[in-house]
Every structure is written in structure tokens, then in C-alpha cells.
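Let's turn to chain A:
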Amino acid sequence: MSGRKIGDVILDLNNISLSFGGVKALQNISFNVMEHEVRAIIGPNGAGKSSMLNVINGVYHPQEGEIIFRGEHRRDMDTHQAAEQGIARTFQNIALFKGMSVLDNIMTGRNLRMKSNLFMQALWIGPARREELEHRQKVEEIIDFLEIQHIRKTPVGRLPYGLQKRVDLARALAMEPEVLLLDEPMAGMNVEEKQDMCRFILDVNDQFGTTIVLIEHDMGVVMDISDRVVVLDYGKKIGDGVPDEVRANPEVISAYLGASH
Partner candidate 1 sequence: MKQIRKLAIAASLAAALTGGLTVPQAFAQAKEQFFPILVYRTGAYAPNGVPWANGFIDYLKLTNAKGGINGIKLAFEECETGYATDRGVECYERLKGKHGGATAVQPLSTGITFALTEKAPGDKIPVITAGYGRSESQNGAVFGWNFPLIGTYWMGADVLVQHIAKKEGGFDKLKGKKIALVYHDSPYGKEPIALLQERAKMHGFDVQLLPVAHPGVEQKATWLQIRQNKPDYVFLWGWGVMNSTSIKEAQATGYPREKMYGVWWSGAEPDVKDVGEGAKGYNALAMQHGAEPNAKVIKDVLGMVHGKGQGTGPKEEVGQVLYMRGLISAMLQVEGVRKAQERYGKGKHITGEQMRWGLENLNLDQKTLDALGFAGVMRPVQTSCLDHMGSAWARVHTWDGKKWSFSSDWYQGDEKVLRPMVMLASGKYADEKKIKPRTPEDCKK
Partner candidate 2 sequence: MLYRENGQFKTSYQADQQIFPIAQDRLGVLLLIAFAFVGVPFLVDEYMFRAILIPFLILSLASLGVNLLVGYCGQITLGAGAFMAVGAYAGYNFLIRVPDMPVLGAILLGGVSAAAVGIVFGVPSLRVRGLYLAVATLAAQFFWDWAFLRIKWFTNDSSSGSVSVANLDVFGVEISSPLSKYLFCLTVLVVLSLAAKNLVRATIGRQWMAIRDMDVAAAVIGIRPMYAKLTAFAVSSFYVGVAGALWGFVHLGSWEPAAFSVDRSFQLLFMVIIGGLGSIMGSFFGAAFIVILPIFLNQILPVFGAIFGVEISTATVSHFEIMIFGSLIVFFLIVEPHGLARLWSTGKEKLRLWPFPH
């Protein structure tokens, strides 16, 4: 099944360095992501994987380096800008809005597309209401896509872990992103849940052509679903290539595969 076409480079990271206080989280890292591909970032704990995602969508601002997103050169990103340009993400430790229902959580993903003003919203008239109902439909489609109809009105706090992860993904999908960053989407899941999640990720990539950058610990999963893999270790890049290349890379084996297996 290879209906999708891998396109040109959409995101290019050049010599990114990031440090907190004296701690160097990322050192001189460069890699790129191509349109429509599934790109994985792997590495042992503390390798700087999450920091990398945080740099891409502007939560962290690197001290050095350059980010080229769709041909535009920047020093760093800012979260709002990143979101507006179609970068969405999920979180390692689910960052859902605990006080809200599943539906509302996903609806927040549409916020950038909702334009009606405060006054209209207060009166629940005209464009505000229309907009609300239109986006509800969009969100329902995502709910249907991720098969979470039965929990749509449940407060997310009451959901089991696996479903929360799915809602997290749903919220990101609601942004209709071009690039989707997934931070350990399958962490802590059982086999069945992992299978479902894999299926969803591939479906998203396939059906919407979304470019996916994911961090994952489960090597089996990574090698199965990603087109290219970049390997980080202690903030440095030690490998980059298609799964088979990476698997064969001796440095990767000693740093990561060797250590954890």
C-alpha cells in the first residue's frame, strides 16, 4: 500500500543547539523532514528528543541554529506561529484540558479557525453560532475517525490512559495540521492499543497526507511505520536514514539498541 507520494523537504533544521542553564540539551543538530513522510526520532531517555519537538513548535527557543519551514528561514519558532502554519503536536505526558469533555478538548483544536467576535459569542447569534456548529461537525468527523464516539461527552479526566492519548491525537488532528509531531504516542499502552494507534497514525498519514514526526520507544513500531529515522544520543545526532540503515549503524547499536536490549 504505497499510494502516498513523499514530497520535498518541508522542514529543515540546521545546526540547532539548545541549553538550559549550563545543561546542553541539543548540540548542533541538523536533519530534515519531507512532506508526507513519517519521520521518527529515537534515542535513549534524556537524549533530547522531546526538546527537539519543543524547538520545532516553538515551546523552546534554541540558542543557535536555523529552522527552515516551507522555505522560510527563521531563528526560532513561536508556538502561535507554529500552530497557524500547520504544526500540531501531541504530548508525552498527556496534556489534555482536564476540566473539559472530550468534545470540548477537540474543539479547542479548532480555535485558530474560529473567527467570530466576543460579542457575537456572548449572544450566541449569527456567525458565532454557525461557526460553532460547523466546527462541531468537523470535530465529529475526527471523533468518528478515531472511533471515540462513546466517550464524546465524558470529561477527559475520567478516561483510561489509552483513550486519553487518542483524544490528545484527536485534538491535534482537529487543527488539520500539515505537520504532526507525536511525542511517544504509544508510551504506556497495551498491545491492542498500540495496534490501534499505529493504524490511526498510518491512516492519518495516508488519508490526509499529513507529515508526521514522531518520537517512540518501541523499536518494532518505529521500524514498521517510519520512512526515515533520526537517532539522538545525549543531545547529539548519531544516526539518520531509512530504518534498515539505522538498524545497521554501529554507533546507534552501541548507544541505543545495545543499551536497551
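We adopt the following convention: a contact is a pair of C-beta atoms (placed from the backbone, for glycine too) under 8 Å apart; a residue touches a chain by one contact, two chains touch by 3 or more; residues count from 1.
Keep in mind how these were chosen: all candidates are chains of the complex that A comes from, given by their letters.
Note that this is a predicted model, so its numbers are computed, not measured.
Chain contacts in this complex place chain A in touch with candidate 2, from the set 1 or 2. Residues of chain A that touch candidate 2 in their complex: 57, 59, 79-80, 82-84, 88-89, 91, 95-100, 104, 107-112, 114, 116, 118, 121-124, 128-129, 131-133, 136-137, 171-172, 175.
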